[in-house]
Each structure stands twice: as structure tokens, then as C-alpha cells.
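Note that this complex is displayed minus one protein chain, with the remaining chains in position.
Each chain carries a letter (A and B) given by its place in the written order, and its residues are counted from 1.
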Amino acid sequence: MLLIIPLLTFLMMNTVEPQTPTVPPVRHVLTSVSQNIREETWGLTSRDLRLPGVADWSIRKYTLHGGRQEGVDLIEIDNGRLRIVVSPTRGMSIIRVERGPIRLGWDSPVKEIVHPQFINLASRGGLGWLEGFNEWMVRCGLEWAGHPGKDRFVNNLGEVAEMDLTLHGRIGNIPASEVEVEVDRQPPYRIRLRGRVDERMFYGPKLELWTEITTVPGSPALMIDDRLTNHSSDSQEFELIYHANYGPPLLEEGSRFLGALSEVRPFNQHAARGLAGYGEYRRPTPGFVEEVFLMTPLADADGRTAVQLRNQAADRAVTMAWDTKSLPFFTLWKNTNTPEEGYVTGLEPGTGSPANRNIERQAGRLPKLAAGETRRFHVEVAIQAGHEEVERAAAPIFRLRNGREPRLNASPVKP
Amino acid sequence: MLLIIPLLTFLMMNTVEPQTPTVPPVRHVLTSVSQNIREETWGLTSRDLRLPGVADWSIRKYTLHGGRQEGVDLIEIDNGRLRIVVSPTRGMSIIRVERGPIRLGWDSPVKEIVHPQFINLASRGGLGWLEGFNEWMVRCGLEWAGHPGKDRFVNNLGEVAEMDLTLHGRIGNIPASEVEVEVDRQPPYRIRLRGRVDERMFYGPKLELWTEITTVPGSPALMIDDRLTNHSSDSQEFELIYHANYGPPLLEEGSRFLGALSEVRPFNQHAARGLAGYGEYRRPTPGFVEEVFLMTPLADADGRTAVQLRNQAADRAVTMAWDTKSLPFFTLWKNTNTPEEGYVTGLEPGTGSPANRNIERQAGRLPKLAAGETRRFHVEVAIQAGHEEVERAAAPIFRLRNGREPRLNASPVKP
Partner (left out) sequence: MLLIIPLLTFLMMNTVEPQTPTVPPVRHVLTSVSQNIREETWGLTSRDLRLPGVADWSIRKYTLHGGRQEGVDLIEIDNGRLRIVVSPTRGMSIIRVERGPIRLGWDSPVKEIVHPQFINLASRGGLGWLEGFNEWMVRCGLEWAGHPGKDRFVNNLGEVAEMDLTLHGRIGNIPASEVEVEVDRQPPYRIRLRGRVDERMFYGPKLELWTEITTVPGSPALMIDDRLTNHSSDSQEFELIYHANYGPPLLEEGSRFLGALSEVRPFNQHAARGLAGYGEYRRPTPGFVEEVFLMTPLADADGRTAVQLRNQAADRAVTMAWDTKSLPFFTLWKNTNTPEEGYVTGLEPGTGSPANRNIERQAGRLPKLAAGETRRFHVEVAIQAGHEEVERAAAPIFRLRNGREPRLNASPVKP
């Protein structure tokens, strides 16, 4: 509860480390390439640690079987209020988050949690990623994060050559190399899940992503703290989009998207027609064609911004807050098609837009990491239940807006 | 034995369900995505169930190891006369069927039962499917079933775009999500093996295929009953071909193919030269180039037809009967090359021809499923041993023919 009110404040609190704990945390390695470990099943509960007076929590690791999900690892963290399901096998994607009847996630036509061994990213003209797409939050990246199509790269001859990028990059289909759980023995008894996902090759990127999900027992919030390091001796272009997807109950006819924005641009001519109503959602609509908007968030003095998706009655919501210094853009993806096709909206903080990387490069939205450089990414997500929580979580967004309306820039991102 | 005589009658019998059994069947789930089950090994025999006076039968599940077959599941049903080997990992394909020395199957240059993780369907210009091709009966489909090459699809922008289809589609390389065995405790003590294979993605098909193989203890026959459902809210084009392949001992010099046909067309100019002799087989012939014929079967009042492949002495044969309402076409594939290259013929009931889908669409051979629609496919296969059995099984084919000879239409299917 406490976490809801000062959402942006909380964000700040966590970028500064608290005082060093005197009791070392409990730490357990679930997967490790360096130690040659992969535990198929494991569990830990608050009772095991006999921690005083906090919400009962549990952590559970297990492996999926059958069909295209054979061998997929899942980790479930139940913090006593929030149930968080993460898949190390799918790049530490967060499959879903539930607070009672409110869930972060959606009903994808993809019903299994698909093992990367069954995904060919290049299939269907570079749309193979869609064969495994059903997570609440999947990272897009790292060498590229956007739409398929040709872009340049430097080949083994040091020459600029051309290759076919695939939709949303590879990181969501690379199994984590190191996975560990850490639980503080001191208040607020934080639970952390860390995973390292490498996008490395010869004559290509040498990117290492350390992901971290943190939650506090009894809290309706979780934080994502990722560190991306370029292990090349050269600078490296990169893209990172946090593709967070919502269906019912947060998405329904009359659901609203709230942000503090300086600009909203449609992705293409089709989306331009829906520009004025960018924040409103329709009921499931047969034949609906996706509308994508690229937004520039307003941020406070520390670079923080927040958005909210709330249901029609404004008594259920999700709020996402993040650091715009590393994630300066935000993409809103509206796909209010039928439930069968995927009734879903994506709220996507990112380093740029999901256009093909060559468009991003030309638009100046393609960041680089210097040799050896590390960049941090911070996204905070909380679920609100009840009208009061919803409005309280929205207050910082309205404060950020300070009465300003975004410029509706009808010129499409994609020429 | 009984099953042989009234082959087409038998087919009809089984499309109508018998009266509800009063003793529930024995049912065992081997793989289940919904229950998170995958049993590596399992077995059941007639002795376990103490069923009275029927042929001894057994069912055995195990997993393959080594090379490219690491992790492939197989299920063997020995009904006391017929041994049937099915691979859930390879889309419920039937690897081989044996009745004593007579086998349904062939000697492919592919010697392992290849796990889909090692198949890249797009390789070799869309011919990657051939790296795992060695089954007796593999289904081709579902979004497409034919030859590689470009065809249109609708992308995420709702626009018609172009993609590269791959040979014979994906269903044969998708592991089954649900697999179960069911044995009736009442005569004729039917044994059923069911498997669900999904071809599902976001912005793509939402097709579910429930396959069922049924056999009766002591019988020389098996039935395939498949149900294909379109879970999209839109209609969905689909293709399905039952690619059943035969080498020795059924295929040899002088083997003959018998059908009741209204038309036979060559697939291309090359096959056109062999049109007159479409029903005759050569000895293994170095440098033989495949000849493919598309046939339109004659059917009885209920839409049923049958074909037979018999050896030179006409004392060994296989008979396939099916429902032409859902499978109106039949492809005969002759590839009487050397044993090393694959001496094989394919008998292939299908929704259309194995030409590229764009050809099928233009030719009106590309069916659609409405939103939520289910279509059933029924194929029955029996092995004949001895001259008498062979001729008896052929009798219904001759009755269907009723003296008519097929029109030999020299115009190639593939322009």
C-alpha cells in the first residue's frame, strides 16, 4: 500500500542503495553456466527462513512439459499479495503477474510457453517471434528491437553488409545463463530474482544483460532493474523495449491510458486516423488493425515518468514508472481485436520506437554503448485495486502533466 | 480379417459412434501441457487389464537418444497382429506399421527419427523438411501443405504481404501438446491413441488438430480420425495431405497402384511423359526423377473411396480408404530411385495437391474453415497378406470403378 502513494518517490528510493545490511541475504543459485547448475525444481518459503511478522511468501521453481513448452523453466514468486511468474528459458520474460483477480498479462492465441528451440525468428519474413509471444512483459532487443527488414551490419571483412533483422530481436528467446534468488533477512525482506542473458557472438554483439526483479512481501509492486554491458572493445548500437501487454480485466471497452506526455505520434497512416483517441480503448472489434503510437514522456527533475492503464470503472489499474534517462520513449500498441485473435494493448517504455533499426538510426533514436560501458534501466510496476488506489497512483502523473496536453504530431514515425 | 472384406462398409461403421459403452474405457495421459505431464516411459498390456479372449496386445512408450533423435518420444502399439509406431514429438506422425514381414514404410536416407529442434524448415530454399522425412505417414499442413515458394499472407498491419512457404508445412515438426491412450473394456476392445497438435501463433493461424489412431486387437487395420478446428474469429485457409510412403516389400518392380478415379493429371511436363503408366512401378532406377500425379477419386454415395498398392505377385498389399468429402484429392508420388536415394512411392489423400498454396488457391483447391469450425478427416488403412486377402480388399475399388477408366488429363497441375 505504502508503495502506491509515492510511486515516483519510491522509484528514486531504489536507485539509491539502502544502508548495507548487517545480516547477509539468503542466496540460492538456480541456474549457472559457470557452476554447471540447473535445478529442475526448488522452493523456498517465508516459513523456511522463520522471518518475523511479514506476509507469507514463497518462491517455486519448476519445469514445463509437453508440446512446444517441453523443458521451459518457470519461477513463481508469491510475495503474499502478488504472484509473479518468470521464465528464465525465455530471456527472463515475466509471463504474468496477479494480484487476486487483477492480472498483468493477456490471452494470446499462443497457449504454451514456447521453448526457444521451437522458434525460428526468421520465419514468416522475420515474424517468427510471434509464435512464442504471450508474455506480460517481454524485453525486445538487444542488437535490435523493432520491426523486421533489412539493415546494415559490419561483417567479418570489416565491410558494411546488409542483413535481415527479425521482429523484436533475440533477447526474449535466449535462455538465461545465470539465475539466482536473493532474500533479505532484514526489513523490508526484499525478494530479488536475477538472471543474466547474453547476446554474444563472434563478429557481432558482445552484450550482457543482467536482469533483476525485486518485490517486497505484501507489496502490490515490483521493480525491474536491468544492467546492460557492452563487452566489445568497440562501441555497440543497441535497442531495448519493455513490451508489457495487457488484456482483460485492465483492458476493456472504456479503459483509459493516462500519461504525462509532450508528444504523441502515430506509427503509420493507419494509426494517424486514431490519433485523437489514442488514450481510449474500444471493445473487442473484429478486423481491428493494430494502432501504434510513439510518445515522448514528460519527466520530473530526476528524469522519472509514469503512465497508467485503468479499467472503465477506474477501480482497477496498473501503473508503470521508469527512468526516462535510459528509456526516453514510450510506445502504445493498441490491438483491440477479438479475444480469439488477441485483445491486447502494449505499454512499452523503450530506448526508441519499434520501427526497423534503420529508421531509428536515421531518427536519432538509436543509442550506443561505448566499449565496456554499462547502462541501467529501471521500470517499476504496481497494481491498483479500488478507486482510491487507482486515483492515488494517478496523482503523480497529473502533477507531472501540470495541465499540459501532448502535442499530437500527425506525421508518422514510419515514413 | 473381418475388417478386410467390407472395407468401405467398415469405414462407414466407424463414422457413426456405437452405442455408449457401459464400462468406461481405460484412459492414460502420456503427455499433457495442461497437466504438465510428460512420461518418458510407460507400458500397458492386455494381461494388465485381464481382458477375456482377445489377441494379446501391448502399448509401450519410450524416448529415443543420441544424435538428432535425442528426446524424441515414440509410442508402439502392438495389437497382436499389427505393430504401429507413432511419434508424438513429430506431430503424431506414424513412423511405421508392420504386419509380420509386410511393413508400411520405407528406407529413407534419413536414418534417425529427427527431433524438430534440429530441423530448420526454411533451409535449402524451403526444403528443410526433407532432413527429417522418413515416416510411413506424415501429415502435411496445416496453414499450407505443399511446395515451397512465395505466397501472400496478412501481416500485423492488416496488409497483404508475401512470405516464403516451406515444403509440406509445419505440422509434422510440431510436438503434440496432449497425448493419451484409451482402451475399451468391451468388445471389440478398441485401442485409441490421441494427440493434439497445435499450429497457433499471434497474427497467424489458430489451428488445433486432434489426431486419433484406432485399432482393434488382432486386426490388420488401423483408422485415422482427425479433427481440425479453427480457433480464430476469422475464417482460415488450410491444407492437409496424408503423405503415406511405401518402399519394399509393397513397392517393387511390377507393383501396381489401383484406384477408382475420374481423372489423373501430371504434376509437371516431366510427369506428363509417364502419364499412361501412372499405375505401374519400375525397379530401383538410378537417376529416376520423381513423377507426381494428381487424381480425382470416384466415391460412393457416402463419399468414400479406396486405393490399393499391391506387390508384383499380388499377394501383399495395402489398402487405403477415406472420406472424399473432406479429402477430395489424391496425389500419387513415384520416386523409384535407388535404395540409397529412397525407393519410395507416396499415396496421399488430401484437401488439394502438393503444389504451392498460391496455385491451389487459384485452382479452387484451397479450403477454408469458418471461425470456430471443425472439420473431420477419416482415413482407414489395412494390410493384406495372401492373394485372397489382396483381391478381396480390391473388390470394392472395382465396384466403385464400375468399368470406368480415368480421364488422362495431360495438362500439368503446375503451370
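Throughout what follows, a contact is a pair of C-beta atoms (placed from the backbone, for glycine too) under 8 Å apart; a residue touches a chain by one contact, two chains touch by 3 or more.
Predicted, not measured: the structure shown is a model, and the values here were computed from it.
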Touch criterion as defined above, residue of B:83, B:124, B:185 or B:325 at the omitted chain: B:124
Residue, one of A:112, A:131, A:178 or A:360, that touches the chain absent here: A:178
Interface residues of chain A (partner: the chain not displayed): 31-33, 36-38, 71, 116-117, 120-122, 153, 155-158, 161-164, 166, 174-179, 198, 200-204, 206, 231-234, 371
Residue numbers in chain B that touch the chain omitted from display: 62, 64-70, 108-112, 117-118, 120, 122-125, 127, 130-131, 133-134, 268, 270, 286-287, 289-290, 337-342
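In this section, only the chains that are shown with their structure count from here on.
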Length of the line joining the C-alpha centres of chain A and chain B, rounded to whole Å: 43
